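Remarks on the structure that follows.
Complex shown without one protein chain; remaining protein chains in place.
Chain nomenclature is as follows: A, B and C, assigned in order of appearance, with residue numbering initiated at 1 for each chain independently.
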Amino acid sequence: MEKNHVIRIKCPDQKGLIAGIAGILFKRGYNILVMKEYVETETGQFFARLEIAGELEPQELESELKYLLPPSAIVEIIPRNKKRIVLLVTKEYHCLGDLLVRHYFNELHAEILAVIGNHNMLQSFTEKFEIPFHYISHEGISKTAFEETILQTLETYQPDYLVLAKFMRILTPEFVQRYKDRIINIHHSFLPAFIGANPYKKAFERGVKLIGATAHIVNNDLDEGPIITQQIIPVKHDDGLTDMIEAGHEIEKSVLADALKLVLEDRIFVSGNKTIVFS
Amino acid sequence: MEKNHVIRIKCPDQKGLIAGIAGILFKRGYNILVMKEYVETETGQFFARLEIAGELEPQELESELKYLLPPSAIVEIIPRNKKRIVLLVTKEYHCLGDLLVRHYFNELHAEILAVIGNHNMLQSFTEKFEIPFHYISHEGISKTAFEETILQTLETYQPDYLVLAKFMRILTPEFVQRYKDRIINIHHSFLPAFIGANPYKKAFERGVKLIGATAHIVNNDLDEGPIITQQIIPVKHDDGLTDMIEAGHEIEKSVLADALKLVLEDRIFVSGNKTIVFS
Amino acid sequence: MEKNHVIRIKCPDQKGLIAGIAGILFKRGYNILVMKEYVETETGQFFARLEIAGELEPQELESELKYLLPPSAIVEIIPRNKKRIVLLVTKEYHCLGDLLVRHYFNELHAEILAVIGNHNMLQSFTEKFEIPFHYISHEGISKTAFEETILQTLETYQPDYLVLAKFMRILTPEFVQRYKDRIINIHHSFLPAFIGANPYKKAFERGVKLIGATAHIVNNDLDEGPIITQQIIPVKHDDGLTDMIEAGHEIEKSVLADALKLVLEDRIFVSGNKTIVFS
Partner (left out) sequence: MEKNHVIRIKCPDQKGLIAGIAGILFKRGYNILVMKEYVETETGQFFARLEIAGELEPQELESELKYLLPPSAIVEIIPRNKKRIVLLVTKEYHCLGDLLVRHYFNELHAEILAVIGNHNMLQSFTEKFEIPFHYISHEGISKTAFEETILQTLETYQPDYLVLAKFMRILTPEFVQRYKDRIINIHHSFLPAFIGANPYKKAFERGVKLIGATAHIVNNDLDEGPIITQQIIPVKHDDGLTDMIEAGHEIEKSVLADALKLVLEDRIFVSGNKTIVFS
């Protein structure tokens, strides 16, 4: 049986939501394969994600659900197609390599449309996989001009998500706003520890015994967006800065791959500065 | 708001179950705090666990749910009272100590009615916590007589669950049948590796780099019951057998405490030799 | 074979240290059971920890080693006796309970001489284990007077180490100086994230997906001392603040027990704001 559609609902909580939603789907003869819901006490918001099998008339279903739900409800009915993504990179290869291999073997629930780099070091590697690489240097131009060039390039691809696979430039709020809740970043620390630049150096100097990596959605504040997933790896006193960076790379690529899978399967809701994860 | 009741449902899957169940609860004005469900593809069974707030008439609700559900459905409506448990121990103190401390400070969602030991080493420790300790030696009597004495002692307590907190005697199928799906054991290995006696010795001799602990429900076959939860801890070549046993104790008590929490909150369904865990 | 002594050496690195140290021990007929050493590149310091079997004349050996080593060398020759410790607590029982149970069953490589509490909630629990409990309230008196009373109480016990087992008062630099490098604290976060008060609340509000606990040596700055060990535990969006605190307690007691084992076996060197851990 195919999992044809994902239904996502976000609205203020009220009694009878599950009964109402499930009732509509049952009446229409759809089979609910998976249904997960959550009420966030602090905000009173109801979140649900359903996987539905069977032929759907999305417009009709959406209308009927919206009729049932509070007026501010957001309803998404999403066919299980591959998402369209563009990767942004700088010089580090480990996340890019991991994603390109997964993509090549059809493991990623996404089509990688292109890679954009502010350095050209990863160009020939990317092109091995027949993915276009756009070298857009940030040097010698204003930040606005730099971002404008990226935005124009993105325009031609119309991606669903941008993935910052170790992209080491900070994006302006204006840029982020254009892809609100659609930019995924990997930060090389256990946020909120070691926000900002050189987290491994800071971790080394602090003498921590674990280092972390955090995948999050980018919002306007540096390294402050809603966290999707985090991992850690132990380090020892005899691990130098280089060892810590190497160890960190292992979890960075793993965390980014995990987070991306969740995003690409429409499992993440953003609520303020947090995520709801229907894994 | 109090979480007054847990509703548990197990039945063959069919379309409309969620809509039907949620509809009944809505009609009766109950608030669903949490609803989790799962359909096991291999067996076609539907499992659901709900937390409901509000005054309940359990008999009426059960009747109405059973009317809706397939005839073989099992419906449990369980008030959120503390469970009644009895611990069985031999000589090792670490799981017992952990549980008695949690119980003393009211952290355990259970009342520990008594501790039964086939040795008396842990008697004075147990009695510090004002818990009765029954010393029932297995020596010099038949297994049947041994178990009969235990059963009689249990009879006076009417426990909901038996917890084998490092109880080192194998129980007969007859005994197990009397407390079917209600005996929780901690096995000191990552099952199914190192089934049976001396798992640490076997692990040491095999040169493994991780050792594990497994909490499971006891059924008729030794160390073969449905697994509730498992943990591992790394070991190194310079860890001797004693080090591995010590390291193992740390995860044994942690795994047993985790599993017990799940059991005492009615979060575990048994399906054949597996568990469904609504955590 | 008994592990009779631990030898600890800290000095500026120079060529031939290992050959020299091992040569002295060999000449004297001592058997080196374990030898671990480390040179910290940043500071040029050499650290070594050896376990030696056999009868020792500590003064003679120390003299001979010091004659070999640079003048600033610190040499410790420590018999494998149990350390003497005093625990400081406030209201939370989980770390205290864990340590008292280990102590009762002779698992801890230390004698717990007394427990000091700035509340008296844990008094009757502590006394079950026949350990003296000193209730020294911080209320209605100056910080200086409060700490002076603690210091006087400690005077009667002459402990090797103080263990802050969820002691929720900040100690003054003067107090800390009196037990320099001999106060072990458990901080309920993954330091340096969430320094200071209410780390779980901060973690909850930040929406992290892992929470941590850190055992460290206390120095003058709040939560800034050299880290001994750290652990994390995953949390989910549906874990409320209470769930996170409960989950945190599990790793707090585990981290503190791990760190204490390392300290009590003389495995920790402090170097600036870091620890060298010869595990």
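Please note the rule applied: a contact is a pair of C-beta atoms (placed from the backbone, for glycine too) under 8 Å apart; a residue touches a chain by one contact, two chains touch by 3 or more.
Quantities reported herein were computed from a predicted structural model and do not represent experimental measurements.
*Asks:* Determine which of the presented chains are touched by the chain that is not presented, and list them.
*Replies:* Taking every chain of the complex into account, the missing one touches A, B, C.
*Asks:* Looking beyond the chains shown, say which of C:Met35, C:Ile78 or C:Val270 touches the absent one.
*Replies:* Once the missing chain is taken into account, the touching residue is C:Met35.
*Asks:* Which parts of chain A face the unshown chain closely enough to count as touching?
*Replies:* The list for chain A reads 34, 93-94, 97-98, 101, 104-105, 125, 128-129, 238, 250, 254, 257.
*Asks:* Over the whole complex, note the residues of chain C touching the chain we left out.
*Replies:* 15-16, 18-20, 22-23, 25-27, 29, 31-33, 35-37, 39
*Asks:* Please give every residue of chain B in contact with the chain that is not shown.
*Replies:* Contact residues on chain B toward the absent chain are 38, 40-41, 190-194, 205-210, 212, 226-232, 236-238, 240, 273-277.
Everything below uses one rule, namely that only the chains that are shown with their structure count from here on.
*Asks:* If each protein chain is taken as a node and each touching pair as an edge, is the resulting graph a line, ring, star, complete or other?
*Replies:* Here the contact pattern is complete, since every chain touches every other one.
*Asks:* Hey, what angle do you get rotating chain A onto chain C on C-alpha, to the nearest 5 degrees?
*Replies:* 180
*Asks:* How many angstrom between the C-alpha centroids of chain C and chain A?
*Replies:* Measuring from centre to centre gives 41 Å for this pair.
*Asks:* Can you pull out the residues of chain A that are in contact with at least two other chains?
*Replies:* Residue numbers touching two or more other chains: none in chain A.
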